[in-house]
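So, chain A:
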Amino acid sequence: MTAVVYIILEIIGYIFISIGTFFLLLASIGLIRMPDVYNRMQTATKATTLGALSVLVGIGLIDLWWLPKSLILAIFIVLTAPIGASALARASYKHGVKLWKGSVVDKYKDEKEED
Partner candidate 1 sequence: MIQYYYLGSIALIAIGMYIVIAKRNLIKIILGLDIMDTGVNLLFISIGYVKNATAPIENVPGPYVDPIPQALVLTAIVIGVSVMALALSIAIGIYKKTGTLELDEILGVKK
Partner candidate 2 sequence: MKKALAIVLAILIFIVFALAFVKIPFGEKMSTYPHYYNPITNQTSNMSLPQHYLTYGKNDTGATNMVTAIVVDYRGFDTLGEVTVLFLASTGVGSLMYVENKVKKKVRRSNAVVETGSKLLFGFIILFGAYIFIHGHLTPGGGFPGGAVIASAFLLLYLAYPKFHAKHEKLSVSESIAGLTFVIVGLIGLIIAGYFLYNFLPFGLPTYLFSAGVIPLIYVAIGVKVGSELTAIVDSMMGVRE
């Protein structure tokens, strides 16, 4: 009985890992295809976070001994990736990197005029 549960968990884990790898592949394609810094940064954080989370959960499901450790790693990725991305994007905006010409929303502009 337990053996069947382990096999099912392993299959689910491999499915998670394949989903994660797919998102990582999309992220790396987007890194080449996207037009400007901000869009590239979005693919490099959002898609990569999702991909890394799925890979970590998949590893935890395949070997249950690793589940707590991989969950802690996942929490830290969720905590740190957006912080770094927002700091980098803000720094590049303040440094004068232009937006892509098709961009519609520019909320930082109003804030910058207030400064």
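In the analysis below, a contact is a pair of C-beta atoms (placed from the backbone, for glycine too) under 8 Å apart; a residue touches a chain by one contact, two chains touch by 3 or more; residues count from 1.
Keep in mind how these were chosen: all candidates are chains of the complex that A comes from, given by their letters.
Computed from a predicted structure; not experimentally measured.
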Within this complex, chain A touches, out of 1 or 2, candidate 2
Report the residues of chain A in contact with candidate 2 in the complex, numbered from low to high. 76, 79-80, 82-83, 86-87, 90, 94, 115
